[in-house]
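Below is one structure, written out as structure tokens, with a few remarks after it.
With one protein chain withheld, the remaining protein chains of the complex are depicted in position.
Up next, chain A:
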């Protein structure tokens, strides 16, 4: 109530201040013209700070003579258009000293940021496109068009208009607002929760860039941090009853390391699993579809496994039950089988079919890994001995491929399919081992061959020497 009284009082003081200081523009337009702009202006944040019409439009606010007040000589510019709008705003908004006089803490670099942004050309947007004109409010004012509850609609005015957007970027989707309404963020904001993310929270306000521009706050490798601004802030997220360690886990995950450490932009960020404008946690049944967008083969194999039906019935989160969600680590063979580290034993107990299948699969993979490493050691030894085993080495390259395929086929939980996939690996390892051993045998064969031939030649040399001595003695 007190605030309201202060507001009314300051409004009254401002209006009377303008009238009293003789702002000819406002007085004349209010009394004689009665236009919309003058009608709106008392509600504008600038009006309350004593900024006159002439401060933006130019002219002489002290003159009663319309011709003098609105003459070019007095600097009157009329209704500014295009770049002129921003230059009018900039007169104050890029000057720290002026802004300081009004006690404002608004960043004076806004225009610089805006000019470099995707919206920076005047034919796309100027200050007034988003902030309005003559009734500009503080961004914290619920009446402002950029107040969280209004901002989404403001952006969608252009971004949901397919015909309008075609002029600038025909490839850009125009369904962001529709999707946003289905997201947790969108549903909450519709209920008036201004803490949830709106457009500018993710895309930023003035320095908006295309999503594939590394300067963008939603660029693949920057996005996790953007989401973490809110989602890792335990204080901010209090009341939503969701964990705040997702980012912390994600950076340690195989996806996080690929994207953030290796710079692999094809690795998923938050939005690739949760959606971006329609961000929502994937439901239990849709997990395999979400993961399957990239891991298509695994998803396809899982869908025809006996697990698919059981998981659906028992409401078990598909991929997540074995691999986890935000902290997905590089899968190891340890996850398979019946050891204590195995994920299979979460459901399977000794004696059931799945337990036996898991045990056999693990045994077969371990056998291939051990035999492949032995074969490699044999090749190393042959090479160390100077033998050429490049063909065998080349053939050996197929084994990691077969192991990858085999580890994928695990998702079918089908032992026969698994055996069909892994058996070529055993055959290769057998052939390579044989080639390596043959090469080592050849090495010793050469040494022995040399030894024997050297011996024969030496015997011949001695025999010849004795023969020469014998002949020469006769003489």
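In this text, a contact is a pair of C-beta atoms (placed from the backbone, for glycine too) under 8 Å apart; a residue touches a chain by one contact, two chains touch by 3 or more; residues count from 1.
Assume contacts and distances are computed from a predicted model.
Hidden chain, UniProt protein name from the list "PucR C-terminal helix-turn-helix domain-containing protein", "Cytochrome b6", "ABC transporter permease" or "Thiamine pyrophosphate enzyme TPP-binding domain-containing protein": "Cytochrome b6". Within the set A:175, A:388 or A:427, the residue that contacts the chain not displayed is A:388. Considering the whole complex, the residue from A:33, A:234 or A:468 that touches the absent chain is A:468.
Panel shows chain A; residues 386, 388, 390-391, 446-447, 449-450, 453-454, 457-458, 460-461, 464-465, 467-468, 471-472 of it touch the chain omitted from the view.
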